[in-house]
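Every protein chain except one is present and positioned as in the full complex.
Here the chain labels run A, B and C in written order, and each chain numbers its own residues starting at 1.
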């Protein structure tokens, strides 16, 4: 299916919002204004945007250590995110989670995850709940090429297929796990080769082409909504910054050349060219979207900075749910 | 490659020896003369025999909860095995391991395993050691269809491929994991479909045809010895007794019909017919092999029964190795 | 404490009490489902789920692949989405395969998410030695779980508690781990037919005496009670406290008893070193230091994997005789 002009604009806005959030976070980290680890999604925006534009708030996603892009694409709130990254009480997790555990259950965002592959079985559980309830909701799990080598991914993928659950597996193949290239850790080039081993359909898409991602996800999500079970999409993509933070290590684990080539295929620039040619959005229009995101992120940073720190006395709050069972749910 | 007549006789002998060991163990279990769980290999003899006939004592195998067949096929000693099953001091593990941990490191048998999939990474480690040392030794891992759904299998298979290790993965697909049929736990029919996802060659063989297994294993083992990396063989087979023990549960989890059909393809009977037609071994000759195995197992049972129980004071022995490091090995 | 429900003298087995409580929760709440290896058509390897699949169908009694990580994740994802899963791990030893999903994911999710997630998931499993099941099918690993903030852990010693604690676990809005002991499955006892809760975090004093306090749980309650009976014949009267819930621990009941008797033994089947006994004993010593007349005795399995051979395994598992000896020495100290 071809995306409508509204969809195209929506895709653009989602990508731009991810980019501005991440660039801002990177800057803050460089200035030592963010505690902890920070894994930026810059370069990979087309994947989260292209997939999430097919989802409603009721559909769930589970994410990775590189999770900001997924949350922004799912509609996440800049202020809650930025405050969380700063460890503030007003953050999405009240400062208890940080970048690696950012989430918004109201938007069906079941959390970034600090454990590679840890979120995959959880998304399958959400998919099970959707089928159990007889809804047509879908859950999507994002994971990296590196994560496809971990046991939890394998078990969850097989389980989703065995139980024919409405789950979409989206592999963000950026060719590296931390600082180690894919060819040192797997003997295949395309992670999608694994899909057949679970008995689910798989497709490769250009992860720098948001429309291609959107189309593939549209098909897979529709399939899941029709009750036809899980699918697998491998998006070939690249991270423009380092595994974490912004600067590269002293050590050289990828060439400038390689990075440059991928940057030439910046998913936002590519898409803006296309939108302009198609007459959907001109340079000024695009600029306005950037400016809006920029204003929003500045406001979010201000909000976060002004926000209070968590009360140290809240340390032991929310380890458990005190609520008492009130009988069968409806 | 076609097996030589000597190889054919060797294959026959290995299968018969497995069968007699297992039948005897089953009888003893029925008589409550064996403590613990017992997972019999009857029906699947062609797999262990066909594979292990390609191996030397220096080659390693790792096994499953259903491990007696593998140890017998690797040349295991009836007496040490039977004594172990009875928990005697003269058993392979001094009575500390039992059926699920039976092993013979001198024969490269790295142990049965009580954890489904637990032995797969260990075989890959042995394969690594073989490559590290520059030998042409091979390690083989046996695992079930059910085990192919567990994370440890996936991680180890990918690692073997990524590091191009001399490892042979042999899936014994007997269509059930405990009492649950394959089609309830996976959406694929052939486990070998997973091999491509690791980038290793895979083949399906009739697991009731010992020559077919031998041939496939011969090729895969030769490939590994040549330094060309891991392979995957799926053997379609069936267990004639229950998941554990001999009797079926009250519950019916497979039909009499299905069992009967598989029994008609008893790997030993099939092979004896073939040996007779080929003039390699007549009925009398086959009978002699059975009789020898029978005599051996009776002797082993007598040995085991007469053997002493472990000294209760040995309870804390062998938790740790006391030996002190004596400098670099050669 | 809630008074025990009426039993009408009906006696059923520990395993059956578990099954009954589960079926009743499934009847009462459409959000409750069960998933695990062989729990469906086969009814569970210990028969604990028999009949449920026929009654509730494949979506509510789910046969899963052999994939412990995915099983726990299935529960976590479903629980966060509003269902009330019961996921089974068959043997407690297999919990180790799923440890990341239990400890890093399920236990921490709520906290990491700033409280927003609710995780009403029950993990059921079976622990314990004594069946010659050897080192990988016999462990009692509760100490690992009790150390993890976010989990609750129960280990019932009898059919009444098995049913009541299971119901409390299923109704609890937190991840709970329900640990059966394999050797108790056939143990019979009075069990009320109607659903009832045994509250989480409440110990029960199963025998009263003023000389020695014996703190224990799970199958060791029976060994400790036998030992206490034998000691009574020698004139030593014991309080025997069945903790029932291990996380949270009911230290009030324990400390009150210790303050009264001044002599305490803590008994568990798990390996002594690093077991929960250390936490319990040092907790008691903190609260009842001035009352204690003798060092607290800790009894647990010796420091080795569980051996296969019955003669060795018997030596490994703590028993009434050993407990009795220690109580006698304690009373004399």
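Just so we're on the same page, a contact is a pair of C-beta atoms (placed from the backbone, for glycine too) under 8 Å apart; a residue touches a chain by one contact, two chains touch by 3 or more.
Keep in mind that what you see is a predicted model, and the values were worked out from it rather than measured.
S.K.: Among the chains in view, which touch the chain not shown?
M.R.: Looking at the entire complex, the absent chain's contacts are A, B, C.
S.K.: Given the contact definition stated above, which residue among A:50, A:108 or A:151 touches the chain not shown here?
M.R.: That would be A:151, which touches the missing chain.
S.K.: Quick one: say which of A:50, A:108, A:166 or A:310 touches the chain that got left out.
M.R.: A:310
S.K.: Which residue from C:20, C:37, C:63 or C:100 sits in contact with the chain not drawn here?
M.R.: C:100
S.K.: Consider the whole complex, including the chain that is not shown, and state which of B:159, B:208, B:275 or B:304 touches that chain.
M.R.: B:159
S.K.: May I ask which residue of B:24, B:93 or B:140 touches the chain that does not appear here?
M.R.: Residue touching the absent chain, from the options given: B:93.
S.K.: Considering the whole complex rather than only what is displayed, give the residues of chain C touching the chain that is not shown.
M.R.: The missing chain touches chain C at positions 93-94, 96-97, 99-100, 103-104, 107-108, 111-112, 134-136, 141, 143-144, 146-150, 270-271, 273-283, 285-286, 289, 292, 294-296, 298, 303-305, 307-308.
S.K.: Considering the whole complex, not just the chains shown, which residues of chain A touch the missing one?
M.R.: Interface with the chain not displayed, on the chain A side: 35-37, 87-88, 93, 95-98, 100-101, 113-118, 146-147, 149-152, 177-180, 184-186, 249, 251, 253, 309-310, 312, 314-316, 319.
S.K.: In the full complex, which bits of chain B touch the chain not displayed? Write them out.
M.R.: The list for chain B reads 60, 62, 91-97, 101, 103, 105, 110-111, 113-115, 118, 120-132, 139, 151-152, 155-156, 158-159, 162-163, 317-321, 323-325, 327-329.
Convention: only the chains that are shown with their structure count from here on.
S.K.: Between chain A and chain C, what's the gap in Å when you average each chain's C-alpha atoms?
M.R.: 40
S.K.: Give the residues of chain C touching no fewer than two other chains, as numbers and ranges.
M.R.: Within chain C, residues 64-65, 67-69 contact more than one other chain.
S.K.: By residue number and range, which residues of chain B touch two or more other chains?
M.R.: Only 149-152, 184-186 qualify.
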